[in-house]
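A short write-up of the structure that comes next.
Heads up, one of the protein chains got dropped from this complex, but the rest are sitting where they should.
Our next item is chain A:
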Amino acid sequence: MRPLTDEETKIFFEKLTKYIGENVRLLIDRPDGAYCFRLHRDRVFYISEKLLKHAVSIDRDHLMSIGTCFGKFTKTRKFRLHITALDYLAPYAQYKIWLKPTAEQQFVYGNHIMKSGLGRISDSTAKYQGVVVYNMADIPLGFGVAAKATSECRHAEPMAIVCFHQADVGEYIRAEDTLVG
């Protein structure tokens, strides 16, 4: 477990900014104590420093997870957000998509979102903007990338993809093994 290098920090925050914009600051300056990001087995964990202090004695081989896992660095040193980061993305998300009840199932099985399943979308979402996906009861279900801007969506065909799938809560069942560790 170690702090992120400058380069890693840059890549990581660039990715986060795509979803929550300026709110990244709020993750670091928290009123309820100091929090930090740590790298462990190529994965980035978000932990309070108090907890970190107590966990330093755990060796690398036996530590599975600490705090919240945000995602991992790939072998090509890109950063990939995992669904486990959703708890921190959802409250700060700037652009959102709401799904119709009929499309919920499709999305949590890992499919892209069609125009026909689109319930609502934030105004002025740009093309290729990172968005957090909710159902109509405001339960966050995952996140993705807008395939069309809000204005384009209005005129799109029902079967046209409006949002590319990146991560969804169904992964807790489908990919529990690869999620962490």
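The working rule: a residue touches a chain if its C-beta (ideal position, glycine included) is under 8 Å from a C-beta of that chain, and two chains touch if they have at least 3 such contacts; residues count from 1.
Basically, contacts and distances are computed from a predicted model.
Not shown: a single chain whose UniProt protein name, out of "SAM-dependent MTase RsmB/NOP-type domain-containing protein", "Large ribosomal subunit protein uL29m", "DNA replication complex GINS protein PSF3" or "RabGAP/TBC", is "SAM-dependent MTase RsmB/NOP-type domain-containing protein". Only one of A:4, A:36 or A:63 touches the chain withheld from this view, namely A:63.
Counting the whole complex, the residues of chain A in touch with the unshown chain are 46, 48, 50-51, 54-55, 57-58, 62-69, 84, 87, 104, 108, 135, 137, 139-141, 168-170, 172-173, 176-177, 179-181.
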